[in-house]
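Heads up, one of the protein chains got dropped from this complex, but the rest are sitting where they should.
Chain IDs A and B follow the sequence of writing; residue 1 opens each chain.
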Amino acid sequence: MADLFLAYQSLFAFVGINALLALSVYATLCCGQLSLANAGFMALGAYTGALITLRAPSVPFLFVLAAAALVPALVAVPLGLPVLRLRGVFLAIATVGFGEVVRLFFVNWQFTNGAMGLVAIPQRTQLWTIALALAVALFALGRLHGSRTGYALEAIREDETAARTMGIYTTGHKLAMLAAGAALAGLAGGLEAHFTFMVAPNGYGFGRVVEMLVQAVVGGTAAFYGPAVGAAFLTVLPEALREAGARLGLAPGPFRLLLNGAILLAVILYLPNGLVSLPATFRRRARRPA
Amino acid sequence: MSVARRWSLPLLLLLVSAACKKEEAQPVAASPAGGGAVIGAALSLTGPAAVYGAQQRAGIQAAVEEVNARGGAKLSVIVEDDASTKEQGITVFQKFINRDKVSAIIGPTLSNTASAADPLAQAAQVPVLAISNTAATGITDIGNYIWRDSLMEAQVIPGAFKKAQEKLHFKTAGVLYGNDDVFTKAGYDVMQKALQDLGVKVLGTQTFAKPDRDYNAQLTELTAAKPDVLVVSALADNAAAIVSQARQRGWTGPILGGNGFNSPAFIKNAGAAAEGVMVGTSWNSSSQEPANQKFLANLKKAGVNPDQFSAQAYTGVLILAEAIQQSGGKTGRADIEAGLGKVKDLDTPLGKFSFTPSRDAQHEPSVQQVKDGKFQIVQ
Partner (left out) sequence: MGQQVLNGIFLGSIYALFAVGYTLVFGVLDILNLAHQAVFMLAAFVALALVADAHLPLWVALPAAVLAGGLIGIVLERIAFRPLRGRSDSNISGLISSLAMATVFEAIALEIFGPDTSRFPQGTFPDRVVRLGGATASLLQLCIVGISVLLMALLTLLLGRTRLGRQIRAVAESPRAARILGVNVDRAIAFAFFLSSALGGAAGVLFGLAFNSISPDVGRGVELKGLAVIILGGMGSVPGAVMAGFALGLVEVFTVARLGSSFRDVVSFAVLFLVLIARPRGLFGRAAAREA
């Protein structure tokens, strides 16, 4: 049993980190903004944390993580001011551009060894660190849910112009959520850097932020814990498919990729409100007359 | 249900089952009769490094067959895909170490994945033999359980460039390298220093990214300065396109490449443009040594084009088998670890192989040139 836990210890850790990342995307989604900059924010957090640990090893881990969360949040503000005026897919594309620029910056920056990244980072992250961070994030987002700020965010999501007319400071709220999402992504980046011993630019590209978005949406954005559920499901899925494949005698290869895509498609098509809406769907089906 | 929804599910199932059918035809890795060592192979079978992972798998499987046919301790290999990501690399390593309880791990394909996953094996005291990690730091310096049979660029390039200069007498160079991949960036760092040490003046340096396919802009700039030689650090796919486009741009001068060029895929895709390209490589494909000839034959039997990645993977299995033999046929983790330290002058497709004191690879690199569509040794 202990061996089983050891074998999948890293999987639990990645579930937690991905949950934080999915929640960081949710932070902006819940006020109706699709921001895809979070891979860039994650990179900023990861490199900040790694640089501090490698250059100043005596700094306590808590401060390192705080810096990892703070730097991206600070960057998010000047980014958000011009960019949050854009609607829908334009905002998404602008933020994708930002994310790519961050990645390319790290690829070209010799100080951090460019493509080779920073290695031999001591493993300061433990499972409980990730669990604690996730619990705090979920708690904060959960509290937001029924609060006045939460209602303001919902109003902005439903109809931004109306919300502004009602006196809600839309720009401030959107900016705050962008910064919050950036902080979450940076925190996740810092945690991951100190778990996987290294950081390198190619882990923070377009593919990464798409993963985060997919996990958030598949989990369901109606509930604040939805993205965490989605992250857990989609992080475990490739490993479950690996097991299934081994038992069925299938050789490892593109088949897992195909199934991943097919399952994602099925969820999007048939479960529009994500996995968290499953219990409600079952209840509805059960109540229908035979 | 609308027409669309009615059709989409069957169509989807059709797609999935079409892919299913193809997959079942593939064989699984060989299983041992009983006893023997279990080796975990962490390879990138999907994702950007899939090309190399596939070659490595072929090399490993061929070598395992060869070793098991010889007698002595039997080897069985579990192959897992890390999807070219460090996360899955870590998960695969943990599975190998804690669930499959392997005696040793071979791989992973990418240096980035290695610097993330190898520390786990080091902590668990499981020997890891890297077969394609060429980063100068961050691999064997993780700890004494990490070994590698892939020569670093620093062991190959300086000698190759010196020989090339003896033949071609170049004084100026234009350099093109991939800056977003560890393999090619590490190669470039070494090439730059080698050129400097040889007193060659670099007239221009350009970069490209791995997904790029169009190099016309960079090549136009580099060739405009009229250097004596074009130096390229690229992986096989990019290399083929670069060389083709260079010739199309009208570059008739010599081209000097690094380890990444050493693949039949390079010659196949570059076609006539590959003629005359000189390459510093860690695998002499035309070596007549029996170990190499056997490797070539085995791979041909499996229907796979032999290349450097499969050669290094094949050698990795031979090294592990030798390590077991050196510790008297015992297949535990500590036994293999001790045995690896005793491997000396082993006959492999790469030549006579030993480890350096820092557990890096040591064998004679070679300089090759493409002549008549084949790699030939430059004497």
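In this section, contacts are C-beta pairs under 8 Å (C-beta built on N, C-alpha and C of every residue); 3 or more make two chains touch, one makes a residue touch a chain.
Predicted model, so just to flag it, every value in this text is computed and none were measured.
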Who touches the missing chain here, A:4, A:59, A:101 or A:240? A:101
Which residue of B:166, B:197 or B:214 touches the chain not shown here: B:214
The listed residue (A:88, A:122, A:172 or A:249) that touches the chain absent from the view is A:88
Tell me where the left-out chain touches chain A, residue by residue. 34, 82-83, 85-90, 92-94, 96-98, 100-101, 104-105, 108, 160-161, 206, 210, 213-214, 217-218, 253-255, 257-258, 260-262, 264-265, 268-269, 272
Hidden partner interface residues of chain B, rising order: 2, 4-5, 7-8, 11-12, 15, 18-19, 22-23, 46, 48, 50-51, 53-54, 179, 205-209, 211-214, 216-218, 220-221, 236-237, 240-241, 244-245, 248-250, 265, 268-272
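Keep in mind that, in the parts below, only the chains that are shown with their structure count from here on.
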Note: chain B sits from chain A at a C-alpha centroid distance in Å of 33
Please output the residues of chain A touching chain B within their complex, sorted ascending. 3-4, 6-11, 14, 107-108, 114-117, 119-120, 123, 196-198, 200-203, 238-239, 242, 249-259, 262, 265-266, 269
Given the complex with chain A, which residues does chain B contribute to the contact? 5, 8, 12, 15-16, 19-20, 23-24, 26-28, 45-46, 79-81, 83, 85-88, 90-91, 94-95, 97-99, 111-112, 115-116, 119-120, 135, 137-138, 141-142, 179-182, 185-186, 209
